[in-house]
Each structure stands twice: as C-alpha cells, then as structure tokens.
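Note that one protein chain of the assembly has been removed; the remaining protein chains are unaltered in position.
And then chain A:
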Amino acid sequence: MIQMSALFRKEVVESWRNFRLMAILIVFIIIGVLSPFTALILPDILGMVMKDSGIMAEIPDSAALDSYTQFFTNMNQMGLVIFVIVFGSILTHEFSRNTLVNLVTKGLKRTNVIVVKSVFLIFVWTMGYVVSALVTYIYTLYYWDEAVDHLILSFTMTWMYGLFIISLVMFASTLFTNSFIAVLLSVVAIVIMMMMASIHPDVAEYLPQYLIGNNVGLLAGEVEPRDVLWPSVITGGVTLVLFLLAVLRFRKAPMN
C-alpha cells in the first residue's frame, strides 16, 4: 500500500509539473463551456449562412438536447482523443526512458505499477469528465432550464467507454514499448470493432461503441435504458479483462 500511494503521488506530481493535468482540465472545461454555447448560437449562425446564400427556411430554436448532443459529439470525438494523446504514453515513456528500472530493481511490484497507473488515468479521466459534464449541465440549465430524461445514464455511457479506452491503452502499452505503436494498436482495435459492427449490425448492439453512439438516442427517447444494459456489461467485462491482461503481461515483460 505504501508503494502504491508513493507511486500515485509521483504520478500526480509528474502530470502537474509536466502541465499534462492542467492541459487536460483546460480542454475538458473548454468542451464543457463550448458545447452549450455552440448549441445556443448554432441557429443564429445557420440563419446567417442561409440568408447569405439566399436560402429561406425556418430554423427551430435550440433546446437542451442540442446542448447535450454537442457535448457528446465533442467529448466522444475530441475529448477522448486528446486524453489518449496526452496520457497514452504514461507507461511507454517509462520504458523508453528506463525510469522504471531503478524502482523495479528496488522491489517495486510490477502489479502495483499497472494498478497505480490505471487508477491514476481513471482518476484524471473521471475528474476531467465530471467537471466537463457539470459545466455543460449548469450552462444548459442556465440557457434552457429544461429537464432531460436519463441524463446521468447517458453521461455514464461515455465515462464507461473512457474506462474501456484506458484499459485498451494500458494493455497495448505492455505489449509495445513504443507509445505510438501502443496508441496505434488501440486505434486498430477500435477500427476492427467498428468493421465488425458494420459487417454484422446485430453485433453492434453489444460492442463498446454502442455506448458512445447512443447517448443522444437515449436522451431523445430513441433508445431505452434496457438497450444499454448488455453493451455496458460487455464493456465493463472487457475493460476488466484488459486490465488483468495488462497486469499479467507486465509481470513477465523483459526490461532493458
């Protein structure tokens, strides 16, 4: 436990002094602020563009649902990608710079390395995501003051998908010491899942991708909460298995 808390403190100090923690917080806050703001001004922008183009059409006023649509689009496409770019090398850069050797040869348990780094990533992702979601929620209430059903479940779906991505990156990092290859492998895994979904659409309902593809559908009432059960269970299961595989692989990984 002492090893784990020391290592966790080291991760916090490292990401603070390297400005990574600050960077991800700023990006997530920007997403939180921009999403409702974009939804708010989008009808005006569209109206101006259409007027300039001579198109006459009535643009409906934006609603709370548009704000959350913007939020999930930004978070699922941009937020997660930036998170992986900023923190995806958390293990591999220790390999490439050999910084773990000093600690492992002092009796630092390799399992603790994976557990602490995973917990730290989950902590940063959760903190950043909650702040971002709260900012969007507060601004959405402020601008529209409308109740939206299944909001917490909808937020939870992207959060769960983030955990899945973290486990994928951690596992890939134990296979490849090069951070670029590790991230690339994670992307390839996601692309394969998407291809599987397109080849056999029935499979798509059980894949992690379902969680980030249906947040808005759930809020709009197009998807029922029970539809989310199986992809959530499968995503949670796959996430746990990937974390476990990362631990098992790292325990027997040669270190140079």
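Definition applied: a contact is a pair of C-beta atoms (placed from the backbone, for glycine too) under 8 Å apart; a residue touches a chain by one contact, two chains touch by 3 or more; residues count from 1.
The working rule: contacts and distances are computed from a predicted model.
A.B. asks: UniProt name of the unshown chain, from "Aspartate carbamoyltransferase", "LVIVD repeat-containing protein", "Cytochrome bc1 complex Rieske iron-sulfur subunit" or "ATP-binding cassette domain-containing protein"?
C.D. replies: The record names the chain that does not appear here as "ATP-binding cassette domain-containing protein".
A.B. asks: Which candidate, A:Gln3, A:Thr73 or A:Thr156, sits in contact with the chain we can't see?
C.D. replies: Checking the options A:Gln3, A:Thr73 or A:Thr156, the one contacting the hidden chain is A:Gln3.
A.B. asks: At which residues does chain A meet the chain that is not included here?
C.D. replies: Counting over the whole complex, chain A touches the hidden chain at residues 2-3, 5-7, 10, 13-14, 17-18, 97-99, 101-111, 251-252, 254-256.
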